[in-house]
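I'd like to ask you about the structure that follows.
Of the protein chains in this complex, one is absent; all others appear in place.
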Amino acid sequence: MAIIERPAPTVPAIVTPTTTYGLLKRPVSATGWRSWVFTVDHKKLGIMYGATAMLFFIVGGVEALLIRLQLAAPNGKVLNADLYNQMFTMHATTMVFLFVMPMAAGFANYFVPLQIGARDVAFPRLNAFGFWAFLFGGIFLNLAWFLGGAADGGWFMYAPNSGPVFSPSNGVDFWALGLQITGIASLTGAINLIITVLNMRAPGMSLMKMPIFTWMITVVQFLLLFAIPVITVALFLLSFQRNFGAQFFDVAAGADPLLWQHLFWIFGHPEVYVLILPSFGIVSEVLPVFSRKPLFGYPFVVFSGAAIGFVGWGVWAHHMFASGLGPVSVAVFSLTTMAIAVPTGVKIINWTLTMWSGKLWFTTAMKFSIGLIVLFTVGGLSGVTHAVAPSDTQQTDTYYIVAHFHYVLFGGAVLGIFSGFYYWWPKVFGKMLNEKLGSWNFWLMVIGLNLTFGPMHILGLQGQPRRMYQWTEARAGEGFFNLAFWNLIASIGSFVLAVGILTFLINVLITSRNPQKAPLDPWDARSLEWMTTNPPKEHNFDVVPTVHHLDDFFHQKYEEDAATHTMKQVRTAEEIMAEQERNADKHIHMPSPSYWPIVLAFGLPVITFGVIYSHLISVVGGVIVLFAAYGWALESSTAPDSDFETNTPGTGLDKVASNHD
Amino acid sequence: MTDTAHGHASSTGISNVKLGMWAFLGSECLLFGGLISTYMLYRGRVTGGPRPSQIFDIPFTSVSSFVLLMSSLTMVLAVSAAHKDDDRKTNLWLTVTALLGATFVGGQVYEFTAFYKEGLGFSTSLFGSSFYTLTGFHGVHVTVGIIMLMSLVGILKRSSVPGKKAEVVEMIGLYWHFVDIVWIIIFTLVYLIPV
Amino acid sequence: MSRRQFDIRLSATIASVRVVLRKASKFAGAAGISAVVAGCATNAPQDTWQPKGPNSKLIDDLQQPVFAVAGIIGLIVAVAVVYTMIKYRDRGQPIPEQTHGKPALEITLTIIPALILAVVSVFTFGAIFKLAKTDDTEMIINVTGQQWWWEYDYPVQNEFGITQPIISSGQLVMPVGTKVLLRETSRDVIHSYWIPALNGKRDAVPGRIHTLRLEADEPGIYAGQCTEFCGLSHANMRMEAVALSKEDFAKWVANQQAPYVAPAKDTLAKQGEEVFLNQCVRCHQVNGLTRADGTPAIAAPDENVWSGAAPNLSHLMSRNTFAGAMFNLLSKQCRDEVWNAPSDVVGAKYLAGVTEECLNQKDLRAWLRNAPEVKPMYANPADLAVSNGKYRGMPYLALSEDDINKLVAYLITLK
Partner (left out) sequence: MFSTGFKYFFGVTVLSVVALIMSYALFEKFALGGVAISFLIAVGALLAGLLAFSSDGTTRDANTSTSDLTTQSIWPLVSAIGVVFLALGLVTSSVVFFGGVVVLLAALSEWMVQAWSERASTDSTHNAAARKRLLNPIEFPVLAAVGLGVVIFSFSRIMLTVNKSTGAILFIVAGALVLVAGVIFAIKPNMKRPVGAAICVLGALGIVAGGVASAVSGEREELVEAAAEGHFSHAECGPEESKYYDKLSEGTLSLRSSVSATVVYQDGELIARIQGLAKPQKSLTVGRSIPTNIIFRNATEGEFRLVAHLGGSKSADKAADGDSHKDETCTQLVAPGAEQSLTLNIAKPSSVENVYYLYIAGSDEKKIELVVP
């Protein structure tokens, strides 16, 4: 239902079926699969993003396990060279583009409107389109496995190795075109969230009263907004070369292969912050809640996030220290890379000081957050060691780098995401995740990840390069603790890690069968998303809140004791909710579900499929896209009354024809 | 913010659609930035076929650039008419803008055909690949703009525009001006500055 | 607790932690490094922490303190977090004051890491420019990467006795104590040249020439590996740098320029030469080899191999490896003898080359029998449509065992 009437109408509904469009009416069902497929509700889309990303996480994880299985012993025979190359390419691609990014998009979708006191995002249908484009793009990427082999050039896909001769299977085509589709998804998502945050904040919520998670998401969306077109250009050049005979990376024609590297990393480095900043945001929400203190130095955290966003554009060439840039560029990028370590360090310091003199409550969410502080620091410091360019020429493309970015991305991004799972699960699903299993989950993951990625530091420093489908004992050194030993440990660790993640899935399964509902405010939380039911109603808030403080919800519950400066509870969450119910808004018009987003998104893989196989298929895809685009443009965002089977005359339904997407 | 889900009271005072278009154009800047950089890197790399200075027809391109610029003027007139709720003039100026845009695209189709006949194919040289990619992307943007303008005329005539009319016209106007400005940059960098 | 009290307590605790840490860090730094070192392999051939030349020493002198500083900072953070966790765990205390931070403290804690990094960057800058220096180069070697081996091409340099271009592969032979400049490029995709004991890595990019300076202090053999992902057999693209004393190097040069010695008539080797002329010379050049009619046999790799080159096999048995340094020409025992030799005799042992009894017959025969089976390559004729029928790697030649016997007998004569 798109129109929520409160209080419930007492006039019996008069059915006037003659005014419906029959099959052609808009989707309006609030239950069943249709309510999910055609939804434009940011919360449902958030859940769908999360579920899909989790699925891809498992796919990427299985790929990782196969890689570690292959490398557990010298001259591994589990995979052949070709399959191994596909495996590590798709592992990285899946984890970056199909797990961490969409998972963050899921959190953002769900919580940003709630945190700023909005009823939905700025462009609800665009939001739905973004999800479907991501899903179809992800499926398209992985289709390559069944159609002649996946991409095998590494996720960085350096030219000219990605060219038609050196990568003859269709894998790279699927990769490039699939990433274009997910890129469109990210771009629309970015525009949507930026406008939502800029334009739809609740009254009183100035930018400096915004929750820090929303802040970090905003920075991320700006990064995406400007980074996605750069990779789009690179992917176009690659596709044009592979499919239409362009010469962009054809060295014989005078091309410069470094062009790809520059384009890729101008996108790629901001992308790193796209991956990590959402988790920084989550941690910055979780730590204050379980320390019972506001975030230490909120403006510093905000500005350091923004600073990371800006400086992140000036460091890309540190991925290319070995690729033959001149010493001046190397020096400059070395300096900027060190500079970006400072705002990152600020965050670590602030999180620690947030806990300082607090009242710490070690829930699973809190444990994951603390785990992030420590493990991300390890990754950050190893990052500083290769900001030192000469040192980096020894370490780059060895397992030391693998260790570094896994500490950053697993120890940082993924732990943050899991912290978010445990913290927000009751909000999203109305049930608490089991804390005991959560503890198992945490410890297994932390031990597993240290066992897996810790030894990789040693492997790398002792000279084992990355991306080798086999390693040989001849280069493994002597002694008990040689590279063979550490490779084995890393492989064992990866399975411990897998068991840890399995524990989470078991936890979810058990929880879903538990009939017990979560309390309204289980964590005694601070920000606006907790000022509604669990899970939230479709229209989020009965009354759009007016904001007076940072952490407004907390300040509605507590007041400062003038003498001791400690906080004293004056109201419970239940009381606040009851008051909201009493003053509930009437006539809330929510945007209606729509067919067009999924149809439009479906057209995209059809076009790209045609680019690879037959241009006629592309034409069909183009027609689908055009058809859907026009259908979309000609439809208003809120369905007119005639689309509803039931009509309630006399209740003063405003015919709101607001179209903002 | 009490009675509708979104939009009617915005925190910045700018409507969602307009702000959204601004954000999108910000992103487009980087897209053209990447393409222009690629062209600038490769424009002198010719191992076969003509070089840029050998085939460019500057007088013709200047004229076509001027036509495109004029379309920005008519777009301004369309937006101002829309703000005055003058449907007739809005439609008229939108149509004129679309026609001027179509003239420009026609000129580009001519230019591409002529270059191709003179020996510059898409795969002839790096110059060829990057030239056609850059100007082709711009041409596609203009074409999409024309289709949006024509559809807007159609929608304005046939059915009610969802939302405020002037807002939608202004949003498409933003896009159109952006495409024009990009062309000025491309014209200067690609055609006027020698290799 | 008032704000003032909080501040005092905070700063006092920080001070005490600082004292503890300062003491601990010395131990921890030392202990940490020694723990890591203890946990490492002894004598790993590609260890990045065992410099054997001035360039890698420069890098090492830079990275040692940086790693130590990073380790200490990491320790401080970990200790601070754990300390906080223990000290402020929920023991029923009231909900604390909602302090929003201390700007002065914030700024201090921002400036300290910035200062540390500033110091590091000064040293980094110095090292970057020192490593990029090429104007006092003493010797030039052109290095060309292709899928999946390296070609070394010594242009004419009379001061080293090189009077005609020498082309070699598999092992980079260089004089010790000499500033050697590698001019790297590639024939197909991007590769990266890396001998960790001598210098950091530098990519070999097609269409570009990149320079990398190597200099070894002592004679010896230093292992390396291609580190830029270069396709199917990236893992099997290894390299070895052989540093010889100047006298030994001169001997090596003389041997490389020695004329071709055809095998004696009516030997198995002579028959092997015929097989070579029939099969191998399509791609592989042996300088001085002539056909039966006296015309020189010129290889035409450009017609058969995508990158347009195949290893030049002149004086093959002066090298220790083949197939991109993936396989040894020496048997394990003989090889260990060379590799583990002390630096004063390693040159002599290396120059002895591959003798009949030391030849690694197993791998060489397996390679000749079916190369794509032992090293993944694009050598299946059915899949070569995209590369105009040209191979990337050595194809399966369907040689008979008899031919292989002859070939091995011939190859062993290429001293």
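As written, the chain order gives the labels A, B and C, with residue 1 at the start of each chain.
Everything that follows uses one rule, which is that a contact is a pair of C-beta atoms (placed from the backbone, for glycine too) under 8 Å apart; a residue touches a chain by one contact, two chains touch by 3 or more.
The structure displayed is predicted, hence computed values, not measured ones.
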item: Neighbouring displayed chains - absent chain, whole complex; value: A, B, C
item: Which of B:L100, B:L134 or B:A166 contacts the chain that the document leaves out; value: B:L100
item: Chain A residues that touch the omitted chain in the full complex; value: 18-19, 21-22, 24, 251-252, 254, 626-631, 634, 642
item: Interface with the unshown chain - residue positions in chain B; value: 41, 43-45, 47-51, 53-54, 57, 59-60, 63-64, 66-67, 70, 74, 77, 88-89, 92-93, 95-96, 99-100, 102-103, 105-107, 109-110, 113-114, 117-120, 143, 146-147, 150-151, 154-155, 158-159, 194-195
item: Absent-chain interface as seen on chain C, which is shown; value: 134, 137, 140, 142, 144, 151, 153, 155-156, 165, 167, 181, 183, 185, 187, 206-209, 285, 296, 298, 300-302, 307-309
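The definition used in the following text is that only the chains that are shown with their structure count from here on.
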item: Computed distance of Cα centres, chain C from chain B, in Å; value: 51
item: For chain A paired with chain B, centre-to-centre distance based on mean C-alpha positions, whole Å; value: 33
item: Chain A residues touching chain C - in the complex, by the definition given at the top; value: 80-82, 85, 153-154, 158, 160-161, 164-168, 251, 254-258, 291-300, 322-324, 326-327, 330-331, 334-335, 338-339, 341-342, 345-346, 348-350, 352-353, 355-362, 370, 373-374, 377-378, 381-382, 384-385, 387-398, 458, 460-471, 474-479, 481-483, 485, 550, 554, 558, 560, 564-568
item: Chain A partner contacts - residues on chain C that touch it in the complex; value: 1-3, 6, 9-10, 36, 38-49, 56, 58-59, 62-63, 66-67, 70-71, 73-74, 77-78, 80-81, 84-85, 88-90, 93-103, 105-106, 109-110, 113-114, 117-118, 120-121, 124-125, 127-129, 131-132, 147, 188-190, 192, 194, 196, 199-203, 205-208, 210, 223, 225-236, 238, 306, 376, 378, 383, 386-387, 392
item: Sites on chain A touched by chain B in the complex; value: 118-123, 187, 190-192, 194-195, 198-203, 225-230, 232-234, 236-237, 240-241, 244-248, 250, 252-256, 259, 263, 539, 544, 585-591, 630, 633-637, 654, 656-661
